[in-house]
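Some notes on the structure that comes next.
A single protein chain has been omitted from the complex, and every remaining protein chain is retained in its original position.
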Amino acid sequence: MASILSPAVFAQSELKIQKEYADNLFNSGQLFDAITEYKRLQFFDIEGQYGYYTNIQIGEAYKGGGRFDDAVTYFANAERTASNDSLRFDAAINVIRVNILRRTNDNAHQLLDKLEKDMRYNDRMNEINYWRGWNYIFEDKWLVASIVFEKIDKNHPLALISKQTDKNKYSVNFAKVISYILPGFGQFYTGNYLSGLMSIGWVGLTGYWTLNSFVEERVFDGLVVGNLLFLRFYRGNYQNAEQFTIEKNIEVSNKSLKNLQNNYQGIKP
Amino acid sequence: MIKNILLFLFLFVSISFAQGINYFSIESHKKFGNYLFESGDFIRANQEYREFLSKQENDTIRIRYAETLFRIERFTEAADYFKSAFYNSSFEDEARLGYFKSLFFAGLYDDFKKDLEINEYISPLYKNNIMKLNTMTYYLEKNPLPDSTEILSYFEDESRIKMSEFYLRKDIPLRKNRTKAALFSALIPGSGKVYLGEYGDGITAFIATGLLTYLAVDNFNANHKLRGAVFSGLAFLSYVGNIYGTALAAEKFNIGIKVNLDKEIRFYFKENNYFLPEIKY
Partner (left out) sequence: MRNIFIILFLLILFPILISAQTELKKWQPIKINYELKTNEEKSSYSTSGIFAKTLSGTKTLYKFFISDLDGDNCPFYPSCSEFYVESVSESGLVKGTFMFVDRFTRDLNFFKSREQYKVIKNNKFYDPVEYYISN
């Protein structure tokens, strides 16, 4: 009996040793070499006992190297070779996480929709919502992200962070409208006081010259000054207001993103 | 008795097989290397083949090793390994093709042409492919093209028509004369730009120079000497600037023709896989 079983036992232990070797490389950050050894394990694992596991690990290694296209390939392989729905779901989520990281957010939404519509995963809606929320975060849609996280839990930490980030943002439309009415005030709104004061100065000065020319019936001069100077600085004022608002909003988003990346303890993409 | 002998033999054979597979044996390196090669993971296949070749020689593995070096763009090393398979190998012809394609992709066109003169380096089986690569080197380097009859003779049908077209465009490129363009702009501001096909810029330059000249004359006539001087200066700058800019634009145009042709040629070669055959080692 032992002699019949011993080849199989030996083969199993060798596969296990190879798996441990690959895992050690992976855990020590030698991702390129880890991929080689996982592929070696895949090749010699004729029965496919470690098929799913190696595909996932190779995908994780490629992800760690920023090689997202390759990571998606192997996660998709894992999805195909999964032996049950739970593993299939986990692999699909890994594909979605890579799509979030490489900012192919539309793809991620489509894949999440597919999982949502699949009746087999009705009990995993929280996980689907969790990753949808992250997808919205990476799309810079913080308010929508907070609504999605609230579906999991009204006081979910990511819901609170997303809501706060959205509150901290400036309104681009408000900045533009206030600049149309009160030149320079759009820049005050975003804290660019010097730029705002200078805008007020230039718009005021060139406006005065334009009006003065018309009052003195120097129509041609008025048209030239109005067109080449007044309108230029007036346009510059609301363009700057819009630009500063967008820049400030990127800063707010990046602050939250950096905080999430470095300090958030939950699962991240 | 017989039963015991049979049992003993059975046990002996089982224990022998129970040694298991060594994943890092020479044979395993070869098998795994082949698997990686066939799945397109050339850098890892390269590592496995290197391990194998450090302990054992094999024609197929050697040529595959050279091919992996080529695929990971280590062209000069690939050339060396292909060359080492020129003689006493089952892949002498493939090695010769591989050698020349490695020199081609390494951009070593001089070495390519020099070694092309050595008859025994040419593979009779792939001579046509090698000569096509040779033709392509002429199209990609900056030297004047040789006579078309010979270099185009290795191409047929559609590819020959296309290569002939490229030949003509490279040999007699569409050029704009810099001096002519500048003279046009000197005679009529902006006309040089129109000659170069930049109609918008040309008409704008004409209007700008004209307007400034008019304002200068007008102000001098109205005895506004300072304004007249300012507009005169601006008109002069506009006039001379346009002439100088036109000359530079003509040079930019000519360089653009060369650069665009070069891009088109490279794209065509890549699209046709450099007219190289698919080889299975």
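Each chain gets a letter, A and B, in the order it is written, and its residues are counted from 1.
Heads up, the rule we're going with is that a contact is a pair of C-beta atoms (placed from the backbone, for glycine too) under 8 Å apart; a residue touches a chain by one contact, two chains touch by 3 or more.
No experiment lies behind these values; they were computed from the predicted model shown.
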Missing-chain contact, candidates B:Glu38, B:Asp110, B:Glu141 or B:Glu251, resolves to B:Glu251
Among listed residues B:Tyr23, B:Phe42 or B:Tyr126, the absent chain is touched only by B:Phe42
Touching the missing chain, which residues of chain A?
-> 29, 31-32, 64-67, 69-70, 72-73, 101, 138, 140, 195, 198-199, 202, 232-233, 235-237, 239-240, 246-247, 250, 253-254, 257-258, 260-261
Where the missing chain touches chain B, by residue = 40-44, 71-73, 197-201, 203-205, 207-208, 237-238, 240-242, 244-246, 248-249, 251-252, 256
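Throughout what follows, only the chains that are shown with their structure count from here on.
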Could you tell me the distance, in whole angstrom, between the mean C-alpha positions of chain A and chain B?
-> 36
Chain A - residues contacting chain B, complex = 3-4, 6-7, 9-11, 13-14, 18, 35-36, 39-40, 43-44
Provide the residue numbers of chain B that touch chain A in the complex, in ascending order.
-> 10-11, 14-15, 17-21, 23, 28, 31-32, 35-36, 41, 44, 47
